[in-house]
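A single protein chain has been omitted; all remaining protein chains appear in their positions.
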Amino acid sequence: MISETKVSRRFFLSAAAAAGGGLLIGSGLEPELIGALAQTQAKDIPLNAWLRISADDVVTLISSQSEMGQGVMTTLPAVLAEELGADWSRVKIEFSPVAPAYANPRINWQFTGNSESTTAFFELLRQMGASAREMIVAAAAKRWGVKPEECYTDNGKVIHRPLGQLAGRSLKFGDVAEDAAKVTPPTSPKIKAESEWKLLGKPLPRVDLPSKLNGTAVFGMDFSLPGMVHAAVMQSPVHGGAVASFDKSSVMGMPGVIDVVPVPNGVAVVAGQYWQASQALKSLKVTFDDGPNAQVSANSLNAQYRAALGGNVWKTVKTEGKAVSGEAMAGQFAEVFSQEYESQFLAHATMEPMNCTAHTTDDGCTVWGPLQGPQLTQIVLASALKLPPEKVTIKRTLLGGGFGRRLIADLPLQAALISRAVGKPVKAVWSREEDMRHGLYRPATLHRITAGLDKAGNPEAIAHKLVSPSILQYVYAPAVTDDNDPSCLEGLMETHYAIPHQRVDFKLLKVGVPTSVLRTTGYGPNIFAVESFIDELAHKAKTDPYQFRRRLLKDERAIKVLDTVVEKSGWRRRAPKGAGRGLAITEAFRTHIAHIVELSVKNNIVKIHRIVCVIDCGVALDPEICKNSIEGGTVWGLGAAFKSNISFKDGRTVEANFNGFRIAQMDETPPIEVHIVNSGTKGMGGTGEVGPVTLIPAVANALFAATGKRYRSLPLSRHGLKLA
Amino acid sequence: MLALAACLAFGASLFSSSVNGGGGKKPAKDDAGARAAFLEAYKVFTHPRCMNCHPAGDQPLQGDDSQPHFYRVRRGADGNGVFAARCGNCHQTRNQSGEHSPPGAPHPLEEKERRNEPRWHLPPAATPMVFERRTPAQLCRQLLDKKRNGKLTPEQLLHHVSHDPLVLWGWNPGEGRSVPPLSHTQFVEQVKTWIEKGGACPQ
Partner (left out) sequence: MKQIDFSVNGKAVRVEAEPDKPLLWVLREDLGLTGAKYGCGIAICGCCAVHLDGDAIRSCVTPVSRVEGKKVTTVEGLSTDLSHPVQRAWLEIQVPQCGYCQSGQMMSAACLLAQKANPTDADIDDAMSGNLCRCGTYPRIRRAIHRAAEIAAKGGR
């Protein structure tokens, strides 16, 4: 939960400075703007911001959310279309501009992320679609001179059919659109029940699929404008460093080169074509001032984390019951059990490298790009270019992956500044190496869990000590203080395990490498620790890990998901010889999810036989998209568990491309079964990033079951394990 | 006893014509000298630049640490890989700039019509010409065995190591890859010596 705390300039800039300077956002930004915006309410959302019906019967639905593979540009407009009764096969979908009408209603901020597109917008879209329907019905009923109750909409038409009659008359939406727009929107429109759905709850053809199959889909990398030029960007290899000098003459005269332009912390070679710019960039003479982080290494970071874990500086963020700290448990319980878990730095490594197009003139700036954070982009550019926000127009393309990386405005800012310098539209592109080495990484975490156990080995008290750098600092600074970041604590502040005494102590670590939101945010590392720890307690108590968890759970939805995954996976049957099964369950992003993984290990090669996953996200509005998302998240989790890793040396990221930063491959991916439990629309949850959260501890738990070895740090490759 | 005799007879018949084409002075057979030369050449044969494409298994190896090649790339029947992972799908006629990019080699200059096509492959499955984990004795016999060496005569073997662009690549392997412990000239010299002195194999 992001709380709307008032941010002060000092906190915001210190968070940025701690990671090595305002490298991302540019200087001169007023952070109070973000906090202030979050506190104003968007009232009276105009209906025609979300749907338009033209006189010639074209229904256009607006997607406030960005499409990065999660299917949101299909499913959320489908909610509108469902209530409206539109003909889905003929609707057009457009991306929205930045405007208050499109802000996520939960925090009044326009962005796509945190797996909350559906949960934030679902009820609002139902309301708006239903309102529009009732307005259309009212207009048609008036024209026919009949009661609105005798009319309904279906498949793009409004139909009058009194009760008892078989036939009726109809009008196309376009025929009554103009009149409907004059009707006062109803305050409490009747929302369809789930049982009445024609579009939702079933697989719909995704609107973005055809273009993704015939090469015409326009990602940021594919966007093009007449007169557009390209910029290949290089930033200080050491995090937080800056350009000391560059020699423009070293590349002017190379094919296509137009200019060499400084950008925050870096320099860009501008040429007619990207290939020309990237080739010239290799020859550019440039020197860097390394800045304060040139000594950062895996060892120095490890020492920093260890010192923090062993230190006395903690913020107690949760207390329940006696809230005993781990150190104070001795003597109060039958037994005290403590373990430490580590998760690694990760890169987003979106398949589409970072890029953005901008055209800056004296009058304003227009941006086209694969953006998750259009509002932040507008604010950052307005501030940096000294333009009023309404003069900064943000247009979104499809995204070749986001995972949280594209919430930041760094590429739009670079493109806008370069465009201003050269006086033309510019597409700024980072090579894969630049992208990998200048990521904003998922912070590594170090986590000690201590439990006070009763005689049967059940936890009566649990105490967490978590060391983590910030997640939200660049994405939503108002939520971050000098010693707290709520996203880091996800999965620890709430738990369904009925443990009477709970305590969470947190150390927000300042490190010399940039960290930010990345798919699974705080849940990923925290649930790896929690579900491994609970599993260790179960084995310690010589209890079936399923039964051990079941006894601790009181939440009905959680129990149902747990029972279902056990049933679907054959957990109760003995595992094949040499194989082991591992289980993990949690609620993350408001969705209940459980994984069971079955694997065997030989000579450190891990063969995964089977993966079964059960989720309860309320109602899967599109079960096919939902399953694809969970399957994909499971595959992502395999990579994160076994091999993905970002490391540092001399203040630089070591890994440069997919040879160093490894992700899962086709031959390593076993069959994945996903089962969806429907618990109704009252408890909608997100699915975009929940897949990896239980997959990773389920793998660790399965490895223990198969080998008797417990792995408490990731990735597993550091223990010599490899996926078959 | 039988095997040794057969081996000697076999070796004798291979070397009935000297590598000088019979015109010049025929070097004397010198088993010790030949073995010593082969042992020098063996350091090159077993260096990653050569051994990686003469693997024991179905996959080429890569890197100075001779790890299995990325992504299940494997030999295929003709040594050119399979399906969408044929060697020439990624490897070109020359090395690419930048670390970790695929190395490349061209067809011999004489094959003018193939000058734009890469020549990058493993030995075919029927004659895998394995270097990996071969002792000097095993490798030596294998190199001379026409049933296992692609029917090469010693002259052709010498030509291969002297001129084959794929072999020459080993000494110009691109960023991040080490070169064999002998220079190419030294290596060719050792192979030539070994053959000219009678091609005896280490025990």
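Every chain is named by a letter (A and B) in the order it is written, and numbering of its residues begins at 1.
Here is the rule we use: contacts are C-beta pairs under 8 Å (C-beta built on N, C-alpha and C of every residue); 3 or more make two chains touch, one makes a residue touch a chain.
These figures come from a predicted structure and were not determined experimentally.
S.K.: Quick one: which of A:Tyr152, A:Trp197, A:Trp571 or A:Phe658 touches the chain that's been left out?
M.R.: For the chain that is not drawn, the touching residue is A:Phe658.
S.K.: Would you mind spotting which of B:Ala36, B:Val82 or B:Ala137 touches the chain that isn't drawn?
M.R.: Candidates B:Ala36, B:Val82 or B:Ala137; residue touching the omitted chain: B:Val82.
S.K.: May I ask which residue of B:Thr46, B:Gln92, B:Gln142 or B:Gln190 touches the chain that does not appear here?
M.R.: Of these options, the touching residue for the absent chain is B:Gln92.
S.K.: In the whole complex, what residues of chain B lie against the chain that is missing from view?
M.R.: 70-74, 82-86, 88-90, 92-93, 96, 98, 100-102, 116-118
S.K.: Provide the residue numbers of chain A that touch the chain removed from this figure.
M.R.: 68-71, 203, 206, 208-210, 212-219, 221-222, 224, 255, 273-275, 349-353, 398-403, 431-433, 624-625, 628-629, 631-636, 657-659, 663-667, 669, 671-672, 691
Simple rule for what comes next: only the chains that are shown with their structure count from here on.
S.K.: So what's the Cα centroid distance for chain A and chain B, whole Å?
M.R.: 51
S.K.: Enumerate the contact residues on chain A facing chain B in the complex.
M.R.: 282, 656-657, 659-660, 665, 667
S.K.: For a test of understanding, state which residues of chain B touch chain A in their complex under the given definition.
M.R.: Within the complex, chain B touches chain A at residues 70-72, 97, 99-100.
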